[in-house]
Structures are given as C-alpha cells and as structure tokens.
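With one protein chain removed, the remaining protein chains of the complex are shown where they sit.
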Amino acid sequence: MSKIVRTISNLLILFILTFGLYVIMHGHLTPGGGFQGGAVFASGIALLIVAFGSYNIQKKLKEHHFSILESSGAMIFIGLAFGGIATVFFYNFLVGSPLFGHIPPPGSNPGDIWTAGIIPLMNIAVGLKVIAGLSVIVLVMALASSKIEIEE
Amino acid sequence: MASLAFWNPIACIIAFVVLVAIIYLFRSRGQKKYKKGTAQTQIFLSGEKPPDAEQRHIRAHNIYWGFFQALKQYYDPTIKAHTGIINDYIIWFITLVAVTAVILFIVWLT
Amino acid sequence: MTGTIFNIPFLAVAALVGIALYIIISQRNLIKLVMGITILESGVNLFLITLGYRAAGIAPIYTNAPEGVMVLPVPQALTLTSIVIGVATTALMLSMIMLTYRHTGDIDSEKSRRMKG
Partner (left out) sequence: MHTLVAHSAILIIAIPLLAAFLTPLISRVSKKARDILVIATLVFVEFLVIILAKDIYLNGIHIYTLGASSPSLTIPEHYMVPVRIILEVDAMSIFMGIISATVSLAATIYSISFMKEETGGDRFYTLLLLLVVGMLGLEFTGDMFNMFVFLEILSISGAALAAFRTRFADALEGGFKYIVISAVGALVILFAIGIFYSQYNLLNIAALAQAMQYTMLDKIALALLAMAFTMKLAGVPMHMWAPDTYSVAPAGTTPMIYIASQACLYGLFRTCFTLYGVTLNTATIGWIVIIIGVLSMFVGVTMAVHQSDVKRLMAYHAISQSGYMLLGVGVGLAVLGNPEALASYGREAMSGGIFHIINNALYKGLLFLTAEALFFRLGTRDLNKMGGMCRNMKYTSIFFIIGALAISGIPPFNGFTSKLMIYESVYRFNPILSVIAMLVSIITLASFTKAFQAAFTGPALPQYKDVKEVPKPMLIGMGILTIIIIFFSLFPGLIVNSIVNPATDALINQATYINAVMGGL
C-alpha cells in the first residue's frame, strides 16, 4: 500500500488497539465485552495486514503464537468456570472478595469497575481467544489469497 | 417385553452349534483323497488355461445387474434426484418445512 | 407491542429471510451461497432483537442509566451468541471455498462437485 496509508495506519493502530482493550475491560459496565473488544482489536490487525501486506506481518506474528494465545484464553475461561466447582460450575466465587467483588446498588449507578466477580476476568479470557482467533483467520486468509504457502 | 419372551439368543446359538456339529459329522465321513499342493487344488476350466486373478474376480458393479435392470423405472429417477448440488438439498428442506406446516395447519382447521 | 410501527422490523425480517432463502436455492456460486446464509443469519438476529423491544425502551445497561423502561436483555445475549457462532461458521465456509477453488478451479456448486448419486 502507499506511504499515506501506511503512515495513517501507524497512527491509527494505537487508538484502535487501545479502544479494543477498553471495550474488553469495561464489558461488565458498558456495551461491549470479550467478543466485541476482541473483534475491534482484530480489525486493527486486519488494518496492519492491509497496509503492510500479509507477508511482512507474517514474519512477526507467527500462526503458532496465536494458537497458544487462543488455547490459553479458552483455558482461563474454563478454569474460571471450574473455580466455582466447590459450589456449582460457573459459580461466581469472587463476589465479596476484594478482586472485582463489590456489589453495586440496584438500579441506575455511576459504574464501579470492581464489580461483577468473575465476569470481567471471563471477558478478558474471551477477548484473548477472539483476538487470536479472528487475527489468525484474517492472516491465514490473506496469506492464502496472496498464494504464500504457510508452514504447517 | 412380550417380544423378548420367546426370543433367546442362547437357544439360537445352541441350535447353530448343533447344526455345525452335524455338518462336521457328515463332512468327516467324506473321502480323504484331497492333497494340498497338487493338481487337485488347481482351477480346472475344461483344459483351458484359467484367466488371471484380475479377470476372475467379479467386480462390484456387476453384482445384481439384473436387479437394477428390472427396477430401472425406479432407479433412473431416484439417482437423477441425487444431484449432489448443495442448492437442491436446501430446496428439499424448504419444501418439506412448508409441507409439514401446511399439513399441521390443515389438521388444525378440521 | 401495539401500533403498526413496531411491525415494520418484522416485515424486514420476512424480507431478509425471503431474500436469503431465494439466494440459497437459486445461486450456484458458492460465495453467493455463503452470502445468502449470512443474510439469513441477519434476518434471524433481527427477529430475536425485535422480540425484546419494549415501547420507548432504553438499552439494558445500569451504568448511568436514565429512568424508563428497559428492553429485554435476554434476546440481545442470544443474538450476540448467534453472531459469534455465525462468524465461526462463515470463516469455516469461506476457507473451504478457497481450498475448493484451489483444487477444482471453480466455485460453482455444480461444476466443482465431485460426488453424486
């Protein structure tokens, strides 16, 4: 792509990735969550692929890195679900604890980041998985359409 | 269950074993002139040389040829209906949903 | 749920589903087929979202929420799940089409077919 596109995407990528992470982190308070934020983040990676070409990106971001990230995201999610197995699977065992354990007042409230127990943590896990999954889909498809064989 | 009251696989197996024993009894009373590795085990085709193994084996598509020929009127349209095109699969599905809904609707009316 | 204005989304659902089914059964191009499935999915998602709507409702988020009726949150959760699944399905279908094209050199559902009968 042309120099203009590359310069602009260099500038924009920071904001896109930050916004993606913001949407993941505040999923329990505002619209958003793991999938939405992850999709925003992965769209940033898609922008990089468009601007710099899949061949250059693929040198830095290897497929198996994404694979590890994706698996660990899923593992964290299921691990959190297993954390409540003493009571019931998926039990919100962090309620009342200092970590995300505050209980918000019912009805409209200004929003407290330390609420919702395991849900923000699960959002982060899902976010990791979605970032890795969507990025690898975009990357592999870009590589395949540019006729570069990926290592298996 | 009623159907299982008179069905007992053990009895069936015992009957089978008895049958095999009887057959073996008959077989053991036969002649014992058979020798392995001699001309007795070769294929005999009126003195002709038998064809190769490739030629001797009856291939799958030759089996039941007459059956398919007899039921040609059934088979031709049925095989033609299996087009292998994905769009046709969905057409069948949508048609069946529509037909089922109409049948349920008609039954509801009456 | 009274008033004709709330029925307009349902008409849109009917239109989307109808268009999608027409595309799926009539288009032999596999990419177009996947587009049809995606439109069908959008139609179903719109249907679910519309079910949860309450007259003059606001988004079901308590952070700094104004007073008023909230729309039902459950259909939105269902829609989100359905979207996530839809992404996975679409990606899988498209990558299969890409590989099919490499093998057969065609993405027509009749010409790229190897099995029938």
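Each chain carries a letter (A, B and C) given by its place in the written order, and its residues are counted from 1.
Methods note: a residue touches a chain if its C-beta (ideal position, glycine included) is under 8 Å from a C-beta of that chain, and two chains touch if they have at least 3 such contacts.
Remember, predicted model here, so these are calculated numbers, not experimental data.
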| item | value |
| --- | --- |
| For the chain not depicted, the shown chains it touches | A, B, C |
| Residues from subunit A at the interface with the omitted partner, ascending | 67-68, 70-72, 74-75, 78-79, 81-82, 84-85, 87-92, 152 |
| Touch list for subunit B against the chain that is not drawn | 1-4, 7, 9-10, 12-13, 16, 52-54, 56-61, 63-64, 67-68, 71, 74-75, 78-79, 81-84, 86, 88-90, 92-93, 96-97, 100-101, 103-105, 107-108 |
| On subunit C, residues whose C-beta touches the chain left out of the figure | 17, 24, 30, 33, 37, 40-41, 44, 47-48, 51, 72, 74-75, 78, 81-82, 85, 88-89, 92-93, 96-97, 99-100, 103-104, 112-115, 117 |
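Please note the rule applied: only the chains that are shown with their structure count from here on.
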| item | value |
| --- | --- |
| Topology of the chain contact graph, where touching chains are joined (line, ring, star, complete, other) | line |
| Chain centroid nearest the full-protein CA centroid | C |
| Gap in Å, rounded to a whole number, between the CA centres of subunit C and subunit B | 45 |
| Sites on subunit C touched by subunit B in the complex | 21, 24-28, 30, 33, 109-110, 113, 115-117 |
| Subunit B residues touching subunit C - in the complex, by the definition given at the top | 79, 82-87, 90-91, 94 |
| In the complex, subunit C residues that touch subunit A | 59, 61-67, 80, 83-84, 87, 91, 94-95, 98 |
